[in-house]
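With one protein chain withheld, the remaining protein chains of the complex are depicted in position.
Our next item is subunit A:
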Amino acid sequence: MDIERRNNVTVTGNPQGPTVVLAHGFGCDQNMWRLTVPALAEDYRVVLFDYVGSGRSDPAAFSEDRYATLDGYAHDAVEVCDALDLRGAVFVGHSVSAMIGVLAAGLAPERIGALVMVAPSPRYIDDDGYRGGFSAPDIDELLASLESNYLGWSAAMAPVIMGNADRPELGEELKNSFCATDPDMARVFARTTFLSDSRNDLKSVRVPTLVLECTQDVIAPREVGAFVHQAIPGSELVTLDATGHCPHLSAPAATNEAIAGFLAGLR
């Protein structure tokens, strides 16, 4: 199988530099990193990809069974690293991808040498003595929101949006196409993301890890950031002066500075 095509892999930046993999979270695709790539491109080789079921990945590769757990997505990440034969790459994951990075580092320790977790949460739903910020009915409400917003998706447009990695100009004309996803695949990703519980995986992290949290983030509140930081031995926590769940878009300068500083420390 052609993984680079399946996951719409993009390789850019400095071919001689250490490799940084940028992994998008639930919602949109690798375009989320558009303000991050320029900050890293001079010194690092930058790898971007779309998880199967998102962006311009190959819809034919989607399987509800495989992507019903975060492991399925972690295998996507590992297979991308395998396809490019990466060694000791830095995996920068946003939102649920931060946890997918933890799982991928466990699956392929030789491939992933460090983690940057942007606005991570190991569990979104409240539990005994743990506050993730959401209840199960909240997640059902999100699934309903997904149903009401196909974001320009229609079966007729699907091949244009997802099947034409080689003809990106087709997709550019479509509004909202960065977040356009087959509703069935989006529902699976949403369920897998928001019903997951990866708290126990945090303590197994053995690589240098940077946790980035925002001052005001509905999806990953500060106490969750603190939980992740405490659970990962030796991790570093940086609180970005940013509102919302996407600091790489809303506060790109501060986010890039934090990532670049961490990367420089690894060299």
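Brief remarks on what is shown
Heads up, the rule we're going with is that contacts are C-beta pairs under 8 Å (C-beta built on N, C-alpha and C of every residue); 3 or more make two chains touch, one makes a residue touch a chain; residues count from 1.
In the analysis below, contacts and distances are computed from a predicted model.
The complex appears with one chain absent; UniProt names that chain "PPM-type phosphatase domain-containing protein" among the candidates "Sulfate adenylyltransferase subunit 2", "ABC transporter ATP-binding protein", "PPM-type phosphatase domain-containing protein" or "Glycine/D-amino acid oxidase". For the chain missing from the display, the contacting residue among A:Leu115, A:Leu146 or A:Ala254 is A:Leu146, taking the whole complex into account.
Checked against the full complex, the one of A:Ala77, A:Leu103, A:Cys246 or A:Leu263 touching the unshown chain is A:Cys246. Among A:Phe26, A:Phe91, A:Phe227 or A:Phe262, only A:Phe26 touches the chain that is left out of the view. Although one chain is not shown, part of subunit A still touches it, namely residues 25-28, 31-32, 34, 95, 134-135, 138-149, 151, 175-176, 178-179, 194, 216-219, 243-246, 249-250.
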